[in-house]
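Yeah, one chain of the complex is gone here, protein chain that is, but the others are all in their spots.
What follows is chain A.
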Amino acid sequence: MLSRLSLCRRHPLCQHFAAVVAASRRPVATFEAAPVAPLTPPRQTPNVMHGTRLATDPRWRRRMREDLYRRRMLAGPEPERPRSVWSNWSRRAELSAAAHRLGLAGLAGFSQQWLDRVLTFRESAEADGVTADSPSANQNVSKGYELDDESSDSVAMATPPTPAESMPRDNAELVPTGRALIAEHCDRFLARELPHVPEDLREQAVSLLTSDQSLSFVAGHLGLAELLSGVDTRPSMLPLSVEADAFAALVASAKLCCPDVSEGDEAAWRLTRDFLLTRLHNSDINEWWTIGAQRRLPLLSESLAAAGFPADEPLEFRLMGQSAPESPVYSCFQVGLYIRREFLSSGFGETAAQAQDECVSEALKTLFDTADSRAPMNFKLTYADLASALE
């Protein structure tokens, strides 16, 4: 069969076959002939006519690749693993980097060990043996990396970091403290920036800002999720509330690690202000609360009373303009609100009633000082500024 093949001199397979043929024809030599390397024959002999199939993959390789592909599909997707199982992960380096990223590294009383415990949840603190065996647990914690005792940076600290004995073992106590602290920060900031907005609307905004969804969004953008220990850090397994708790614990720890109370307050406030409250920037503040249709007119009366008008001041709605009133499609009404013959606001809509509703909404925006044209909020406020505003 081999003798019937047309062989070229260049292709390695041809050279191999030629060698096989030559070896088979060679008479018995006086010396040991070098044995021909065995070659697994392909399932189908490729066409060795020069220039026909040499430029492409041989057919067996395509079949092999199809088989590999089929096996890969049968094996299913890669299991989801926590980031810490990869070799480029050192908890010590990660904690140090996170401390610098969050601006905590220069704080008096702060240490890497402190941050480690702030990001530790109670489950692992109670059951170390169980989590060390489970594949989802944070691997490096079970390996027991030694953390920096003191920050190795050139930042000279006047106060030594908190000793390990006085540190909390996990963040169980820090979380409720942090949640309360964040809510207080949000409330005081909004009270200062939006002094004319009633308290119940402000509370709506604060509850949206401090919801699990909002706080976990912030924690996710700070890269806290993969640093947690004691919980399953795989993204699909991590509940929003756990991420939110991590951020809350961080804020509480910034306050508590400082021996100086005012410095601690300032550090915690900076975390809330820079990472959470800036979400208000470039967003329509009126969308952070909802005012029911029944509530609008009473709220308008209350706001007018707060602005100094007597309670029984009559509201005068005037039809300022109408266009194609009979048309169901093109009709447009414009209604204005006047008080003591003074213009307050105007709104438009397809019917006169809609226009009046819009007009009331616009009047509320004017009275709350939340119109589109208001100046941006001041995100450079210090905690001392907030405190002085209260007094």
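The criterion applied here is as follows: a contact is a pair of C-beta atoms (placed from the backbone, for glycine too) under 8 Å apart; a residue touches a chain by one contact, two chains touch by 3 or more; residues count from 1.
Everything below uses one rule, namely that contacts and distances are computed from a predicted model.
Peer 1: Consult the UniProt record of the chain that does not appear here and report its protein name from "RING-box protein 2", "Vacuolar protein-sorting-associated protein 36", "Large ribosomal subunit protein mL43" or "Geranylgeranyl transferase type-2 subunit beta".
Peer 2: "Large ribosomal subunit protein mL43"
Peer 1: Per the definition of touch given earlier, which of A:H100, A:R122, A:R192 or A:R296 contacts the omitted chain?
Peer 2: Only one listed residue reaches the unshown chain, and that is A:H100.
Peer 1: From the listed residues A:L107, A:V218, A:A267 or A:L304, report the one that touches the chain absent from this view.
Peer 2: Answering carefully, the residue with contact to the hidden chain is A:V218.
Peer 1: Residue-wise, where is chain A in contact with the chain that is not depicted?
Peer 2: Within chain A, the residues that touch the unshown chain are 87-90, 93-94, 96-98, 100-103, 105, 153, 218, 220-223, 270, 273-275, 278-279, 281-284, 320-324, 330, 332, 334, 348, 372-373, 379-380.
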